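To start, I am sharing the structure in question, which I have written as structure tokens.
Here the complex is missing one protein chain, while the rest keep their positions.
As written, the chain order gives the labels A, B and C, with residue 1 at the start of each chain.
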Amino acid sequence: MREQLPALIVIVPLLTALVTPLIAYLSAKLLRAVVTGAILVSNLSAMGALLRVLAEGPWHYRFGGWAPPWGIEYVIDPLSGGMAVLISFISLVVAVYSGPFLKEDTWLRKGIFYALYLLLTAGLLGMVVTGDAFNLYVFLEISSLAAYALIASGGEKATVAAFRYLLIGTVGASFYLLGVGYLYSVTGSLNMADLALRLQPLTESPAVMTAVLMLLVGMAIKMALFPLHGWLPDSYTYAPPPAAAFISGVMTKVSAYVLLRFFFFVFSAVSGPVPAALTVLGWAAAVGIIIGSVMAIAQSDFRRMLAYSSVAQIGYIVLGLAIGNMYGLIGAVLHILNHAVMKSCLFLVAGGVKWKTGEHTIEKYAALCRQMPLTMGAFLIAALSMVGLPPTAGFFSKWYLALGAIEAGMWPYIAVIVLSSLLNAVYFFRVIEHVYMKKAGPKPAEASGSGMELPAAMLLPIVLLGVGILVIGILNESIVTQILQYAIPGGGR
Amino acid sequence: MNRRFGTIVLGTAFRFLVPFIMVYGMYVLMHGEYSPGGGFQAGALFGIAVVLDRLVQGEEAMLSISGTKAVILAGIGTFIYGFIGVLTVLLNGNFLEYGVFPLDMIEGERHALGILGIEIGVTICVMATIIAIFDALTRREEW
Amino acid sequence: MTRFISFFGLGLMTLMLFITTSGLPVLFDPESPAALHVSPRYIEKSHEETGSPNFVTAVLADYRGYDTLGETTVIFTAGLATVLLLRAARKDSDRIPGGKEE
Partner (left out) sequence: MKELLSQYFIYWLILVLFMIGPFGMIYKKNLVKKLMAMNIMQVAVIIFFLVLGQKAGGTIPIEIHGLTGVEHYINPLPHALMLTAIVVSLSTTGVALALLLLIQRRFGTLEEDEMLRRMNQ
């Protein structure tokens, strides 16, 4: 069975999702255990695969036993293995968290919610570990469809947000597919490694240039890069809290990963249109960082503020790709990890506050530090990490980005990083001030009856992610030297 | 769609038509290897047969499956597909490697058997999904 | 203003797409890369290897069978999504169970 680990990463959540409605129909109590168990198995397989890959080098798994250019293969290397561990971990945490939110629902709604959640997880995992360009599209659509439905289940406004996301997301996916079509037309292959090989003599071909453009636009739409971010704020704001936490945490990052995979592994020959595309990306990211941060300052709804902050943060990742040297790429990948943990943690906090007080506006966060000390502690850590203060994880990814920018001599990018840190500080300290400094409003904290500030199933994930941010921050050096160093192109073994 | 809208002519005509559609679906499923066709097309035909029956007969439809049950059925259909993959894994092959079935056949026939198995899964899934979507779109009393 | 910029951007993109068609293989060319690289094996060997004289079925269900599992899952997802939205929606879906009333 050990040889089957790469397949298990995706297959276990996928197949569990298929029988989830049946399980919900038979026994709603069993449901959560089964779902959590499936994601746990997936997470353990991903960890096992990653450990083996770190020891022995990339691992290829052939579906149906067919050799790569003809069949589909999964490729686990340190980068995709690390991403798989990250995705399944966040998914596991949020699955635990989602329990109380669904308590009062019918078996049908519960079953479908969990099935879609598992499909979203499986889709994102499949996108990360696959070595086949078309297989990536199929899993992209699985994850996207599940995400549309999950977002739409959040209420009236969420329906409109989900519809808009569906239209724009499908346009993005079509761009991606047409890009793959262009690549197929000039190479005749769909396997990524084979594509990389066969594209080498073709870097000047106009068709390849168009393919680069198509993939760029498609993935930029999917990851909400600045001029194409229109769908993101509404979707994140109105999605139900568990879905929002998971989608905001990993979904856009997976698209960024796909961009990284294509630009630095498939189009690895650095002549031709790729550097030009990266320059354009870099400027779009820089403008996006500033505009996203400024828009975040203007918001009064906590979730909408986080959504605009996501637009800014995805800019950091793309900025790292645009810098393109070793430090830049390490910064980008490290920021994928950090931002996934931080943003999930913040959205979990937002959901917890909504649970407790029923409110989302920042004003209502006043003096919550008494009522919810642990939750607000996690929030404080996550917020400081978003700003980028040293012991937390967020500092180190920005540090690597800045190092990369200095090495490449790209001074405007450094100015953008520093300026955006200040802007981040402005909007997060506003919330921190409300939480810790403000006196409680007219309504005194009526020593709420249930002794716990939140149900344990919700509190545990929040605290876990909050601690996780600190741990990543403290262990950042070993993460970089043990995993990321081999994950980035040119550093592999 | 709980109310029948068929007149007696429509009702009689469709009562004849539905079995033929189902037989045709069966043919498309079984013959998918040799001619255009396969699980998706067969599933669509089966789904159409059930939907037609529901449209014409309304409440009295013989092939009535409710939308919620249909979703479960769709999951099971896809699970059959996945389960064949799991079976090949348990037989020490890779996922969906049909060649490992311990049957006394030549390589090609084992693959053909595997293909037929997954096509059945696909058929059930597509049929059930069409019914589920039809049911969700037409049922209004809960609103 | 935004409309003008987006029109300009899309127009530029369309123009570029038209210019770069010259990089694509000529229509119906039997010598195109797509016809020469991966697909010949499907045509030559699939009957022997998969027992199916229909090459499309062989590719769909065997060589790239995993894609088809994904495809079936997509249909299943669509069915789930439709039923969730139309049959299983909460009447007051903005409220959270257990949370305080707004």
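Keep this in mind: contacts are C-beta pairs under 8 Å (C-beta built on N, C-alpha and C of every residue); 3 or more make two chains touch, one makes a residue touch a chain.
Note that the structure is predicted; figures quoted are calculated from it, not measured.
Would you mind listing the shown chains in contact with the chain that isn't displayed?
So, spelled out: the chain left out of view touches A, B, C.
Among A:Leu166, A:Ala211, A:Ala402 or A:Met458, which residue is in contact with the omitted chain in the full complex?
Residue touching the absent chain, from the options given: A:Leu166.
Could you list which residues of chain B touch the chain missing from the display?
That gives, for chain B, the contact residues 34-36, 40, 133, 136-137, 143.
Provide the residue numbers of chain A that touch the chain removed from this figure.
On the chain A side, contact with the omitted chain comes from 134, 137-138, 141, 145, 148-149, 152, 156-157, 159-160, 162-163, 166-168, 170-171, 174, 177-178, 181, 184-185, 190.
Which parts of chain C are in contact with the chain that was left out?
These residues touch the chain not displayed: 3, 6-7, 10, 13-14, 17-18, 21-22, 24-30, 32, 34-35, 38-40, 42-44, 47, 53-56, 58-60, 64, 67-68, 70-71, 74-75, 77-78, 81-82, 85-86, 89.
One rule holds for everything that comes next: only the chains that are shown with their structure count from here on.
Could you grab the centroid distance between chain A and chain B? Build each centroid from C-alpha atoms only and quote it in angstrom.
It comes to 36 Å between the two C-alpha centres.
What whole-number Å value describes the gap between the mean CA coordinates of chain B and chain C?
22
Tell me, which residues of chain B touch at least two other chains?
As it turns out, chain B has residues touching two or more other chains at 68, 71, 75, 78, 82, 85, 95-96, 98.
In chain C, which residues are in touch with two or more of the other chains?
In chain C, residues 62, 65-66, 69, 73, 76, 78, 80, 83, 85, 87 touch at least two other chains, as defined above.
Could you list, by residue number, the parts of chain C that touch chain B in their complex?
For this pair, the touching residues of chain C are 47-54, 56-58, 60-62, 65-66, 68-69, 72-73, 75-76, 78-80, 82-83, 85-87.
List the residues on chain B that touch chain C in their complex, please.
Touching chain C from chain B are residues 32-36, 38-39, 67-68, 70-71, 74-75, 77-78, 81-82, 85, 95-96, 98, 106-112, 114-115, 118-119, 121-122, 125-126, 128-129, 132-133, 135-137, 139, 142.
Could you list, by residue number, the parts of chain A that touch chain C in their complex?
14, 17-18, 21, 63-64, 66, 69-72, 100-106, 108-109, 112-113, 115-116, 119, 122, 126, 134-135, 138-139, 141-142, 145-146, 148-149, 152-156, 158-159, 182, 184-190, 198, 205-210, 213, 217, 240-241, 354-359, 455
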